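In this view, the complex is presented without one of its protein chains, the others remaining in place.
Letters A, B and C name the chains as they come in the text, with residue numbers starting at 1 for each one.
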Amino acid sequence: MSAYQNMDQMTGDFYTQKFEAAKQDGTLIINMGPQHPSTHGVLRIVIEVDGEYIVRAEPVLGYLHRMHEKMGEVQTWGGFIPNMGRVDYGHAMAWNWAYVGAVEKLMGIEVPERAQYLRVIMTELNRLTSHLLWWGAYILDLGAFTPIMYAFDDREMLLDILQRPSASRLTYSNFRVGGVQMDMDDKCIELIKAFIPHFRDRLPMYHDLVTENIILRRRIEDIGIIDQDMCRRYGCTGPVLRGAGVAYDVRRSEPYSVYDRFDFEIPTQDSACSAGRYHVRIAEMEQSLRIIEQALEQLPGAEGSHIVDKAPKPAMKPPVGEAYFAVEGARGKIGIYVASDGTKTPYRVKLRAPGFSNMNAFAEAATGTILADAVAILGSLDLIIPELDR
Amino acid sequence: MLQALAGIPTQLVARQDKGTTGNVWSVFLAPKQILKTARKLMEAEYSLEDILALDFNEGFLVLYHFNRWTIDERVTLRVLVSRDNPVVPSIASVFHGAEWHERETRDFHGVIFEGNPNLVPLLMPAEDVDVHPLVKSAKARLSIKEVLSLGEIVSSTGEIDALFAEAEAGEASDA
Amino acid sequence: MNEFIQNLIPLVVAVVGSMAWLAVNALVLVYCERKFAGHIQRRPGPFEVGPHGVLQTLIDGLKLMGKQLLTPDNADRFLYWLAPILSMIPVLLLFMPIPYGPVLTGMEVDLGLLLILAFSSFNGLALILAGWGSNNKWGILGAARAVAQTVAYEIPLLLTVLAIAFMTGTLNLTEITAQQAGHIGNWFIWKQPLAFIIFIVAMFGETNRAPFDLAEAESELTAGFHTEYSSMGFGLFFMAEYGYMVVICSICSVLFLGGFHGPIPGIEGWWWMLIKTYALLFLMIWARWTFPRVRFDQLLNINWKWLLPLATFNLLATALIMKL
Partner (left out) sequence: MNALRKHVIQPILDCWSLLVGLKITGKYFCKPLITVHYPRQVIDSENLSTYGGHVELVGMPKDPAMPKCISCMMCVTNCPSNCLKVVKSKPPATTPEQEQAWKEAEERGEKVVRPKAPKQPTKFMYDYTLCSLCGTCIDNCPVNTLRFSSNIYWVATSRKEMHIDLLARLREQAAEVSASAPKPEARPAAAQKEA
């Protein structure tokens, strides 16, 4: 409270005030960001370095803040869905799902089987694109430029598939309360079926080119420890938590939709370091393929509907009440809390971004490491800045 | 869950329908109790999901969502603070991740978390320290009973259900 | 007087020649690198300017020259602008003693090898001046890295070169080439395989090339020592980097791959030197587009814990064998 009451008398940068009294002599305070190649957008981290060793770090957020929650209170219930595609450009479908899931919970809508499966297939494909984007960008942060191009080669195929049922390539907003916007045609399913073996063939190449590479292994092993205790304190979820050895996955622990019908593993690593998180994500890609395969097998025929009959209009009026719905995004648990007062617009929408909590642990994990490690840790958290700032 | 909270004076404990709210336990607390409760939940292996506030006529209702890794049993702690003096003790000393969530809530609603190590604007620009975008206008603001429902009450001291009871009484009289 | 002029003319020709050689090499190399990188990544690389984009680097150079020369506030103007010049000038000198062909030697110097090693150290100085002079925190970090790195990697480089000098008993590069005449078996790579490997690794470190490009480390230090440079200030660093690459690859081919001698007796000429140099250059480019960057402490560990002991061992072994 007192920190901002006397703001007028403050000298220097508002956000670096904590850093003005340096902990020790001879340190350098540097701004990593908001324009820095490895912060993937406009994240700013104030770092106090002693030589190249990080003494303290403090992330400064808000450069990409768009106040989605306020937009939610102004838009109609259905009109807020396109916003979900813009929160997280990496895994937009999961955000779509979290929001429509919360509203469906509030309204008590039962989604048709086929729509459930379509959602699973599309979300898992989108998870693959998200992980591929992360993978390429992470290796790029670590100094190798070529892998991102190979990743984009595969990602491009996925986008070509995903643009069929969603008419978008990045900011998907094709989920509707009660189902999905469009059905998937046979050609699309064919393409997915062709993609799975293709991608399975590519994974060993990724493994040999990057995962096994000694330089990369030395760069990420035992760097940036975020153990179970830290995860609990900071509320980390997703690959960060699984990289710390906890088999926690919302798809398994709070099974939503039809995820309880699939046989898949939750990859975990006990090392709790950047390499652990790296391996978890690589293994997750394989698991996503497995889920897609099973979903395609179980997919009800085309006579099933992709959206519930008499789907609610965008200006629907859900009953009074509140609902919390969580899904597993590529970065962790996405939670949406909605409160309805029975009108056309939500009374309150709260977005719980997994990256927000994961990033919170960065300062502690990075303290005492080298500047180059900070980049390795930052990348291993798989940050999407629009999601952090919302 | 209830064992974890043993010994903490709660205002109201209610069980909610998981199918429609996604929430299992709803616990109303006095602001003083929140730090102690957070400590208990930490010991019971709960992890913090998020902190948010809702703007009502009665004041700001601050919500803390907790869940466990092993069992899906979401707990919502609810703290009602007055609009004139919205001060809640910070739980950032127990759940370090709460620091940012609390700063975000301060940005959006102006709820002040006493004891937060760095309660400066997080998402809002520093110049707009007093702008709280999610505070509703008097016209749009509703009372708590018009939005939330209690669920199946397990124990209560009466203060909170009074807020809800009025509604039922009012409806009854209307009828 | 007459004799002085007689000596001067070939020297001037050599300096102008090596300037042209450097410029042409930089242009060709940048083009080759971008094309090579493109094809590794399964895209065409530069394509629009000229047939298959061959004029791309020329246009880029012109564009760089057209940009404004900016000096940051509070920068040390003198050191700031001295740095790129200091980085560029020694490169011209370095081409002098390298025998590119039987008669294609700029200046035959008895201590040619020493001259090259001495003047190439100027680069480290230029980098620290650039980082320090630009009054930028990232620049300083880059400069500090650059100094530690070039100083460290010079030592194994020197030790391997010394092993060759022991064998040949001379520091004259022409003489060293002459001793490798005949067939492929006479090349020193067979006699000094360990030295060759150490030299290759140290070569990456000495020229600040990926995976050892710590001084500029784009994703960590934005651009390291040349963060603040614009226009030809940056252009000179860029050209110098490629110049050093050409020099060090030329030396490598002279020392280990027989210089301008072909693999079988009778065919010798400057083209052999060119082929060998460019083969090594392609190796450097290939590595750059394949590997991630090492961390700074690892970079020094590789040097002090692996290269240096191995190079010392190699030198001692060479000395022992020579003695016996």
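To be clear about the criterion, a contact is a pair of C-beta atoms (placed from the backbone, for glycine too) under 8 Å apart; a residue touches a chain by one contact, two chains touch by 3 or more.
All values derive from a computational prediction rather than experimental measurement.
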Where the missing chain makes contact, among the chains that are shown: A, C
Contacting the left-out chain in the complete assembly, out of A:63, A:99 or A:150: A:150
Contacting the left-out chain in the complete assembly, out of A:183, A:221, A:286 or A:364: A:183
Chain A residues touching the omitted chain (full complex): 75-76, 78-82, 85-86, 146, 150, 153, 160, 163-164, 166-168, 171, 173-174, 176, 181-183, 185, 205, 208-210, 212-215, 311, 313-315
Residues of chain C in contact with the chain not shown: 36, 39-44, 47, 286-287, 289-291, 306
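Criterion: only the chains that are shown with their structure count from here on.
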Per-chain CA centroid nearest to the all-protein CA mean: A
Interchain centroid distance [CA atoms averaged], chain A/chain C, Å: 44
CA centroid of chain A to CA centroid of chain B, Å: 26
Of all residues in chain B, the ones touching two or more other chains: none
In the complex with chain A, residue positions of chain C that touch it: 37, 40-43, 137-138, 140-141, 144, 210-211, 213, 217-222, 289-298
Residue ranges of chain B touching chain A (in the complex, touch as defined): 19-23, 42, 45, 47-50, 52, 54-55, 63, 65, 69-70, 72, 74, 76, 95-97, 99-101, 108, 112, 114, 118-126, 129, 133-134, 136, 142, 146-149
Touching residues on chain A, where the partner in the complex is chain C: 28, 30, 36-38, 49, 51-52, 139-146, 149-150, 153, 209-210, 213, 215-216, 218-219, 370-373, 375
